[in-house]
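For this depiction, one protein chain was excluded, whereas all remaining protein chains were kept in their positions.
Labels run A, B and C following the written order; every chain starts at residue 1.
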Amino acid sequence: MPDLQKIVDEIYSKLKPRRGEGKVADYIPQLAHVDPKKFGMAIVTVDGEVHKAGDADIPFSIQSISKVFTLTLALGKHGETTWNRVGREPSGSAFNSIVQLEHEEGKPRNPFINAGAIAVSDLVLAGHTPREAIGEIVRFVRYLADDETIAIDPEVAKSEQATGYRNFALANFMASFGKLDHPVEHVLGVYFHHCALAMTCTQLAHSGLFLAAAGKNPLTGHRVVPSQRARRINALMLTCGHYDGSGDFAYRVGLPGKSGVGGGILAVAPGKASVAVWSPGLNHNGNSLIGSLALEMLADRTGWSVFGQ
Amino acid sequence: MPDLQKIVDEIYSKLKPRRGEGKVADYIPQLAHVDPKKFGMAIVTVDGEVHKAGDADIPFSIQSISKVFTLTLALGKHGETTWNRVGREPSGSAFNSIVQLEHEEGKPRNPFINAGAIAVSDLVLAGHTPREAIGEIVRFVRYLADDETIAIDPEVAKSEQATGYRNFALANFMASFGKLDHPVEHVLGVYFHHCALAMTCTQLAHSGLFLAAAGKNPLTGHRVVPSQRARRINALMLTCGHYDGSGDFAYRVGLPGKSGVGGGILAVAPGKASVAVWSPGLNHNGNSLIGSLALEMLADRTGWSVFGQ
Amino acid sequence: MPDLQKIVDEIYSKLKPRRGEGKVADYIPQLAHVDPKKFGMAIVTVDGEVHKAGDADIPFSIQSISKVFTLTLALGKHGETTWNRVGREPSGSAFNSIVQLEHEEGKPRNPFINAGAIAVSDLVLAGHTPREAIGEIVRFVRYLADDETIAIDPEVAKSEQATGYRNFALANFMASFGKLDHPVEHVLGVYFHHCALAMTCTQLAHSGLFLAAAGKNPLTGHRVVPSQRARRINALMLTCGHYDGSGDFAYRVGLPGKSGVGGGILAVAPGKASVAVWSPGLNHNGNSLIGSLALEMLADRTGWSVFGQ
Partner (left out) sequence: MPDLQKIVDEIYSKLKPRRGEGKVADYIPQLAHVDPKKFGMAIVTVDGEVHKAGDADIPFSIQSISKVFTLTLALGKHGETTWNRVGREPSGSAFNSIVQLEHEEGKPRNPFINAGAIAVSDLVLAGHTPREAIGEIVRFVRYLADDETIAIDPEVAKSEQATGYRNFALANFMASFGKLDHPVEHVLGVYFHHCALAMTCTQLAHSGLFLAAAGKNPLTGHRVVPSQRARRINALMLTCGHYDGSGDFAYRVGLPGKSGVGGGILAVAPGKASVAVWSPGLNHNGNSLIGSLALEMLADRTGWSVFGQ
């Protein structure tokens, strides 16, 4: 095992001068107000070592990273029938594109684009009220991270609800094809709330540890999913986790990962560790610019790429 | 290391009764005439063990699998500037779609869809004649597989030339955006010929071994590419290697791979082995139906998925 | 002037046996319950002659035909700046397609596809409440037809509101590009209500008379629009009035016209007459099958095509 703390420190000091690069998401005020110079990183190994740098313990809006957790929940409830409602192919277009839905009759291409995550929210609802489903998601993430302090930022959720025209369009479009089981407002209520989860890098890295350890959190001993399912979620993160920059992330970093427009990225090194980075400035694909670079450097220095030494 | 020969034998006997399933490609007579019941498999480990079953030593038309080799050549000639001409994102559409080219001004999304491989053929030409470029490709594949008997099937090449309207459309379309350096006929001459390479599973598995072994063929000692490039080619195979079924292949098999409409698939288990399968019947995404199943079973039994145990 | 009553009678008896052909729109129960054998026709000439056949005095849901009236109102309020919000090109896709909006940043291609008519509803609102705008539209149509009995069918309006997911998607999508001035619910409230106008063929033919008579209703003496604007609205009806069947309608009938999924069509013979037909069964483009045939026969027999004798 390489000296991870040294590596993390080096990456942090190398990238520190570049903090602020990229474009902070501004589609809701709560995201736009964040300090663009924030930069944090946390690694939790399967052996329980924790290595951090920078703003690793400041909570941020995890946004689309939450889609990994809701997909895990939906697969737990519906198993492989989940794939009747959402595909598992890279999208070939922007994260919030509606074009694809028209060609495939309201079935989103994968669970990590907005439309797909809305379909997953519908599956998580499973006959419950939005309040119940949101409660279940929060409890699940706390259980994954073994941290009862994790919570949703209600201001962010409210803001998303007030300005989420594109998501209302996507959900109504799917409903027009009969692809939602619950009312559009309920489904989006769930969606906007899970996107508003606030977590620190340290919490996020803990919450993804089960994906690095064959489905079982080695620190708590909780078996979250069977090993095959953990591999499959990792596969989806690798092929679809960074919108239309997924191929580039696989090429440069070589690890399954999921980004959010809040500037966070959760990455998984199977058998090794779970990693979370946060830096609000985004690149042109909507993924954290500094965060992507940090993970590229980490993969280079550790040899953790899933694609070979 | 698991008992690979036993695993290969089990897979073969399990799938033997299903030979003939799927649809044999019929767009050129030479492919349509192949016996749909053929089924072969070969594994070459990084330690030099070879395990085979079925028709592993009968040559077949490798078709698009050759795109891995021409990409490797183009990267050798042009390095990262290769990506000025072709992207590295999954396509989100069929292997021979032309729609995407219009939206991105003649730049194909990745080197493994037809348009992208045509762009790569243009890069391989690099000022040479088609005959020279084709010769270079054949020599390169022989060098990779350490087998001087590998050759192009001239009948297949001729047939593709005579019926390849879609590829003529793609190449002319790129030319209309000024994206080809050589005449359309030259570029397609190279393209049609490398797609017509005939190889056995055993040869093919050998030729991909450098990708499983950090860029160096451990059997010949030839350093083909630096380790970083090997990882990156693997990443491209995983995200883009199976057309619009790439996400599904990653989900079910979890190995970098590249398929051809001749029914072959080359898969790479980094650090472990190079695997080739062949069975002509294709699934709805144009990938070998039995071949995909064989690789899924292999990944299950060996635990070779790049996404964890 | 040909013997119009004789022509109308002949058309009616020729097509009577074919009543019931086509597919009645069923996306809301109120439309699906209509008797598929209904068939009516009314001609009002610029000299005030009225010729009718069949169910010419039974009210039906005019649906998209109302878009001609709201466009006329919007042009009255906003003049040529109307075209900042909506284009005037044929759509090249289905009436409720959302794809085009993504390519043109939320600006619909013309005022007669759903997205365009929603944009026009937004313009008609012009700061008023939905109730006020709906009242204004009803009064305007009564004024055009000189008939105070014309009204909205509240059941149809309610039904459209309850099932109009696709229109909610379109409106939210435009809102996401900042292309609506009023809340989505208000805009759609206006839209769903004007589509629910119930009119007879006779009323409808009267309401379109101003378009046949250079902008002035010759029976009431009301100057509705300047003559240039009447010509321009006719031009839009001809190029865009029948969704993706507009070219076919121009080819076969040769008159400006606007269809609705309720099975009605309003057609204009400039300088001659205004014509309304109604028959609920639709062809594959969503236009009245028998109604289109009736208009084709009328144009043949009268020589009223705008494209020559």
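Points worth noting:
The criterion applied here is as follows: a contact is a pair of C-beta atoms (placed from the backbone, for glycine too) under 8 Å apart; a residue touches a chain by one contact, two chains touch by 3 or more.
As the structure is a prediction and not an experimental result, all values here were calculated from the model.
The chain not displayed here makes contact, within the full complex, with B, C. The chain that is not drawn here is touched, among residues C:G40, C:G54, C:G164 or C:G254, by C:G254.
Considering C:I65, C:C240 or C:M297, the position touching the chain not shown turns out to be C:C240 (whole complex). Interface residues of chain B with the unshown chain, by the touch rule above, are 97-99, 101-102, 165-166, 168-173, 175-176, 184.
Even with one chain removed from view, chain C keeps its contact list with that chain: residues 87-93, 100, 109-110, 211-214, 227, 230-232, 234-236, 238-240, 244-248, 250-251, 254, 256, 270-271, 305-309.
The criterion applied here is as follows: only the chains that are shown with their structure count from here on.
Between chain A and chain B, the superposing rotation on Cα atoms measures out at 180°, rounded to the nearest 5. Residue numbering shows that chain A and chain C use the same positions for more than half of their mutual interface.
Farthest from chain C, judged by the mean position of CA atoms in each chain, is B. Core chain by CA centroid proximity to the global CA centroid: A.
Per-chain CA centroids place chain B at a distance of 55 Å from chain C. The centroid of the Cα atoms in chain A and the matching centroid in chain B are 32 Å apart. Distance from the chain A centre to the chain C centre is 47 Å, each centre being the mean of its Cα atoms. Looking at chain C, no residue sits in touch with two or more other chains.
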